[in-house]
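All protein chains but one are shown at their positions in the complex.
And now, chain A:
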Amino acid sequence: MKTEADYYALFDAYRSGGLAKEERTTLEHRLAADPELARRLQEFEELTGTLTAYGRRLALRRKLHAIHADMDAERAVRLTPLAKAAEEDERLEQFATGRAPRPALRISRTEEKLRQFWQGHRATMMVAAAVAVLAVFTTLLGMEMYRASQKPSLYGYTVLRREVERIKRNQRSMNRTLNQMDAPQPDKLNPGKFSGTGFALTADGYLVTSYHVIQGADSLLIESRERQRYRAEPVFTDVAHDLAILQIKDKSFKGFGRLPYAFKRGQSELGERVYTLGYPREDLVFNDGSLSARSGFEGDTGFYQISIPVNPGNSGGPLLDDKGNLIGIISGRQMDVQSAAFATKSSYLMRLVDSLGTAHAGKPYNMPRTNLLSGTSRPQQIRKLQDYVFVVKVYE
């Protein structure tokens, strides 16, 4: 009977190939026949295998430690001044050989701390910064948009040109789709983007309206009460007093005929009863009230304050007193004050016309001089007046 040690010697020889050929074959035969022996061999192999693996593991660990120590040493060496000098030499050498030097980073302790902090919290800080920037720009943009939506009515001042686009187009497109289900397509009419009111200045085709009505206009269309349309062009504008003078350019235009009203050159009195005609909607609308102040928005002396309820579209409409004198041009209203509308004083219009008349020598404005309205009742005045008040349509 062999001892275990003998088997081990046998196995060892078998593993290392130290057995003679016939011994080897007999052992293999026995292994195949004897499961006990095979188990022993397996155990032996596991044992020695583990043992060598353990040895290798130890060796590897030593190796890695050595590598790491090497690395640390290298790093330490690099920081000593002696090494610095050596590096300096090296760098000079590199310059000489034309290779670019690698910039070495030397940092103080506090800086190192800061760097570590930065590295640790970089992502968070980036996100915070991004959010902050986004918030700032969103706020700015929002405010800008809000302000733009109020423009040009600073501080509650609203100009009264009408956004036709929104109101009319929706309504009409609905009607149109309903009507045009089977009907042939009629000529499409561009209703214009904005509309305001204007009135005749002279019999030969000059008109007055508010500057903000025609602001940014590509083309202007004047429409009378009888749906008569004329093309017009701005001749002169006065932004400060919100005035614009237009001239009708159509060849078919024959003249307005005699204007029934006169322009007042002086100032009107407080409390005077005044009224206006305008096109805040498709039809001519009359409104009246009193002259409440002789200065306009924020004390602007170029304007009157009047207590007439005006609406978008009224802008550029004539303001007349009881006697039928034209005393102003409707301009805007104050949102946060009850029924406070503003109208440019006619004296400024007169001054503008006079200065233009002298500038355009030989082509004076033939202003109406007599007032045909005075002494008549208001409905009569309006009946005469309504042919001289027009819709100003603006196309952008």
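One rule holds in what follows: a residue touches a chain if its C-beta (ideal position, glycine included) is under 8 Å from a C-beta of that chain, and two chains touch if they have at least 3 such contacts; residues count from 1.
Quick note on the criterion: contacts and distances are computed from a predicted model.
Identify the UniProt protein name of the omitted chain, choosing among "DNA repair protein", "Putative Cytochrome bd2, subunit I", "Sigma-70 family RNA polymerase sigma factor" or "ATP synthase subunit a".
UniProt protein name of the non-displayed chain: "Sigma-70 family RNA polymerase sigma factor".
Among A:Glu23, A:Glu43, A:Asp250 or A:Glu396, which one touches the chain that has been omitted from the display?
Considering all chains, including the one not shown, the answer is A:Glu43.
Specify the residue from the set A:Arg30, A:Arg61, A:Arg147 or A:Arg383 that touches the hidden chain.
The missing chain is touched by A:Arg61.
What does the interface between chain A and the hidden chain look like in terms of residue numbers?
Its contact residues with the unshown chain are 4-6, 8-9, 12, 43-44, 47-48, 50-61, 63-65, 67-68, 70-71, 74, 116, 119-120.
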